[in-house]
Structure formats: C-alpha cells, structure tokens
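Rather than the whole complex, this shows some of its chains in their spots.
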C-alpha cells in the first residue's frame, strides 16, 4: 500500500530509534503528550515504546472522540432510539460506550432500538431517503476531521428537502481541549504534569491546518509537532520534539507535510462554518465542562438539529467515582493507576470511556500493552 | 483518532464522487470537500470523504528524513533496550 | 412416497417458487421439497433410508481401536452467497474441519435447515447443490437432515446447522490444553480472507475487493499432516475471532503464553488494504479454510514441509512459539520491531472511524 507501507518500515524504525537515543540528553527526561488516540493506537499497535529510550515518556491525551463523549450524550441517542422510534445511525465506534442504566447503543439495539452502523454520513442520508416514513437521526461525533462530512450531509439533506433527517451534533474542537489541559481551573483539582511538548493530530490538521497550534507554542512555550499516524511518523515527531526541547525552541513543526499545510482545507472549513457555530460550552468526559469547545448546528439549519426537533434536554451524568478517566485524559495518571483497570473495567465491560475505543488510553494499554505491568 | 488513509483516485465520477483504490480494494468516495482532484492523485480518505490531496514530493522528503543517519548511527543498543 | 402417490404432484417450481409455510408443515409439500431438492442433490444410500435417522456402518480403523468425535456448528452467514462460496459449502467445510482438527477422520454429516418463508427455491437449490458438491469433495456424505420453515421476518433466508461425526484412533491426542512452552505455532496459509470476502459484500460497507473466501475442507491436508508422524499437540481452525481468538483460547486452555512474529504471518495485500479501510486487524478476521497447528519444535520443519507440499498448505508458515506466561497472553513482535499483546476481541469486530 503506497504511502502506508513505507511508513511502517522496521529497518528505518531502528535508524530513527538510534537517532532519538542519540539526541536524548543524559539525565534529562522528556514527557510528550500525543493528543490524539490515533497516535496512542499507533504507539501500542506497533510496540513503539519498546523502541524509545526510557527517558522519553509518552502521555496519552484526550483526542479520542469516543473517550470524551459524556454519558449524557449517549443517553440522548439511546432515548431517541428507544422512545422516539427513530432510526439512529452511528459510526461503529460509539456502539459500546457505556451509558446510563447499564445500557449502551449496542444493548439498546438488543432492546429493540433501530440502531444502524454507518461508515459515512452518505450512508445515513441514503437510509433517510430509503425510509421516508421514518425519522432518521445521525449521531455525529468527532473532532475537526469528522465535522466537514457532517456539514456536507446537512447541506445535502437541506438541498433534497429530506425532512426526516436530522443530526445530534457532538462535534468537538481540538484546540479547546488542549487549552483546557494547559490552563483550565480544573487543572488544580486533577493536578497536572509537566508536559514538554505535544504531538498534534495530522488528520485534524488536514482540515484546520497547522496554524491553530501556533498560539500554544507561543503562549505556553510548548513545542508542537503535527505528525502522521504511521509509526515512523510518530517516531520522527518524537525526534523533532526532542530536538526542539534540547534546543529550547517552542515551535509548530509539521511532520505530515505530505498532506498538511498551514491553512488546511479552506473549502471544508467553509462548509463547517456555514452549518455550525460555536457552542457556549460542552461537557467532555474527563475534562468536565469546557467553554467554546464544541459546535452546534446554526439556526438556519435548525430543522436538521435533532436536539431541537425532538426537544432533547442534555442531562449531565456523573462518571463512576472510581474511574480515573479524567486524570488519565489530562495525562496526570496512567491506566494502571486506576483501581478498576483490568479487573472490574475491561474492554468487554468498560466502566469509563477510555476503555471503549481501542484508541482509548485504558483500552490501548489493556489490549496492547498490559503485559508490561505483568512481567 | 480520525482513521484516515491515503488512497489513489482511479476514476472521477459525476456528482462529486470518485473511485479510489488501496492495494486492490476499490471504493466509491465523495469529493464534496475537495476541488481539482484528478485520476492518479492520492487523497486522504476519512469516513467516505477525501479530505486533502497527498503531495508525493513531500512524502519522499519525509521518508528521506527517516533515513538520515544520526551521528551515533553506528552505536547499537541504546534505543531498543 | 410410492410412485402411486408421487404421480399426483406437480414438480416444484424451482425457477419462480418460494418457500412457504406449507413446506414445513409435515404434509406432502414438505415431502416434495425434501425429495425434489434435498434428496435429489445430497442423495446417498443413508439419506435415502427415509427413517427418523440414518443407520450407518460402525466406523472402523482397520483393526485399531478408536473413539468417536462429534462436532456441530450453526451457519448464519450474511450474505448467503459470497465470493468463493456460499452458506451451503461453508456449512459442510465448517463441520468437516471441526472434526478433522480433532485428528479424526470425518465420516458423516447431518444437516438441519431453518428456512424463512419467502426464500426463493432457486437460491435454496443453489445452496443445496453447493453443499452436495462440498460434501462429495470432502468425501463426507450428508446422511440425515431436517427442514423447518419459519414465518417471514423470523429468520434470515436460511440457517444451516451441520453436525459431523468422525473416528479418532486411540493414541492420537490433540487438544487445546496440550500446548507446551517451546512448541512451534504454524498456520496453513494467509489470514482473514473469508471475513474480508464476506464484508466486501455487506450492503452497508460497499467496497470492492478482488478476494475470495478461503472456505474449504481441510481433512485432506490434516491427513497429510498426521501421516508425517509429527508430534502434534493441537490443531484448530481460526474461524470466528480469527487467529487472535483461537490462540488466546489455546493459551488459556494450556496455561501458556504464545509469542508470534508479525512478519511471519501471511496476510494478502488486499486483505490488509480492506482492513485499513475499515479500521480492522486481520488477526481478528475469520478464516474458513485455514488451520493452526501447535507442534513439538523438533518436528516443526518436517510438518511444515508436508503442509507446503499439500495444495491447501502451500503458504504454511511457522509464525511463533509457545512460551511460559502465567497470564496466558498472546504476544506479537511487530514487523516494526516492538512488542504487543494480541488480546481477545472485545465486543464485535466493527468498522471504526477512529
């Protein structure tokens, strides 16, 4: 697979590992947050930590849309499916997120909810066309990467007058989450860790570009490297971060120059701007309520806003008290610090959302890295 | 997050659609978010939509970076311990 | 039914006809369906007995003592027809393989059909023909069967449950609990072909992949493997849950760990590509014509050679070894150079976006 296999080359990995090892300064330690679950996944899936020197510590961030989706939002979707008789379309990732009353979308489906996995918003639109007598609701989750396809779908539904189609918008914003980690008042409650830099998600930046990170780099004096999701990309980003730290720089660098520009995809940004506007605040699982951290559907497209159409009220539901997802998402704790990890909380019976997506810090550690605690 | 892959455009269709290929697997995708896509281009595909084009020259450049030998290139064992 | 009565019945409309509730009611329509469709294609001296069950010659092993092996599988695949096969041949292969991986010679199959009202008789005929062909190829006859019809909306076209019986010579002991540290882990070919072929035809995933299911009967390959006299600990076909689930099962049963080497695991490029599209891992994708062999290390090369000499084992590969591990983890050294756990599948293997 062109542009994939080359970036998974084990021989080059050895070379990069040597470079990193050579750059790391004796006695110094490096803590980098990979904001995005995709990087978490790559690190676990390819066993990257085995290749990194002990001085480099990778901290998993909150960049997994499934992990940060609060219970109350899943409850909304379940309510629509079970009590409003809608066809609820959703990406496969959300099906197992634990919600209230021991339910999940998968279990709500077993209880009779008409819940259908889709691969794309295009599929959800098609379901709406095919079922004119039914209400079809798309449960939209995701960061900036996944938002433009939702915008396209809403505009297309508008164009076609697909009045039975609507969207529960749960799209969230990467920069707000990073700010929150660095400065929100909750940091005091959860504590904080010294982070020496960030790996920024390449796919978010294909849309928003690298520019939005320039603020952090300057304001908080943290280096940021936007990196692809193949293992060599991640290693190269780490090498670039180590170099910035060593050199005292705090810049935005772009490892994924093959597809990320400073400005991103302006067409996609336009469509998002046409359909969505900032929410005043949004609850993130683990991060609590974060101001201006998510999008909502503009009044102009209100007819496609399931929250308005079905008069859904958001009800915040507290996480399980023992769950340390909040601290883990902020990088303050590790999965194995949670008392429930691997005993009560497992991928089959996730308690917190970090155990749901294979990109979640807890799930990734359970599925790919658990042996390290054991041996 | 945001599973996305580079795929090759093998056919540009009507209504903002294209057929893409990855290792012999073909799929119809939407070009609604991207202009000026031509057959032969590589695009980054996410949830059925092309998000951006991939620049082959930049990709080569990046690959070249990986291969750059560090100064301690001949020293073994520090990295993989 | 005697000729005297058979004369009254017009033949089944195999072109436009559909299964309706009368085909399951115990009356003449049912008898007709059985005789004109099932018996016609699957017919053999046992199935033709027409009693409540089949009377079968007692299995023999040329004088050696043996034991029976019995295995059953329900087949509910969707779509029913897929590249490289259909539910008919799959239901034969699945059970023949389950009996064969026990080390037994599969002898007889039973087949139970649950048909949904409205199912086209033409499709049913294709499926039964395919079963018949698979059974003949594997040399294992369908000796008894049953058919039920459920109302539309209470089934999914057709479900087929097959049960196999085979004979296992005394002295041959294979089982998931017999793996020992040091044993070699071998697979007979590439992983994930069946699952990807199926997914490529699922309506909601519409992609197009030049891949066929690997569905096939493995009893021939297994016979060749047993003939080597290699010290086999366990054979197993990595179906649902793929290589990952099967090896985790064995590790748990034997109380050992397994260390795999990603580079040694054959995965077809198109399977890898489809998995990239869907966010899946080929190690968790189902196979229907592959087996895992756990074998004493000293005999591994000999076994591998015999496998590679067989048409169904040409791509056989030694992919890892059994290790001591109190946690019974299956681990993998990645092609990239790292190490990770290959855990049980959590939940369902669902296409992901993140």
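As written, the chains take the letters A, B and C, and residue 1 is the first residue of each chain.
Rule of thumb we're sticking to: a residue touches a chain if its C-beta (ideal position, glycine included) is under 8 Å from a C-beta of that chain, and two chains touch if they have at least 3 such contacts.
Keep in mind it's a predicted model, so treat the numbers as computed, not measured.
What you see is one copy per chain type; the file as a whole holds them as A x2, B x2, C x2.
One rule holds in what follows: only the chains that are shown with their structure count from here on.
Farthest chain from chain B, judged by C-alpha centroids: C. Measuring from the averaged C-alpha position of chain A to that of chain C gives a distance of 38 Å.
Rounded to whole angstrom, the centroid-to-centroid distance between chain A and chain B, based on C-alpha atoms, equals 20 Å. Contacts with at least two other chains are made by residues 269, 272-273, 276, 337, 352-354 of chain C. With touch defined as above, residues shared between interfaces to two or more other chains in chain A number as follows: 1, 4, 9, 14, 17, 37-38, 50-51, 64-65, 91, 119, 123, 142, 146, 359. By the touch criterion stated above, chain B contacts chain A in their complex at residues 1-6, 8, 22-23, 30, 32-35, 42, 44, 46-49, 51-56, 58-59, 61-63, 65-73, 75-76, 78-81. The part of chain C that touches chain B in the complex is made up of residues 200, 206-210, 269-270, 272-274, 276-277, 279, 337, 352-354.
Contact residues of chain A toward chain B in the complex are 1-4, 6-7, 9, 12, 14-23, 36-38, 50-54, 63-65, 91, 119-123, 142-143, 145-146, 148-149, 152, 156, 201, 203-204, 206-207, 229, 232-233, 235-236, 255-260, 264-265, 267-268, 271, 359.
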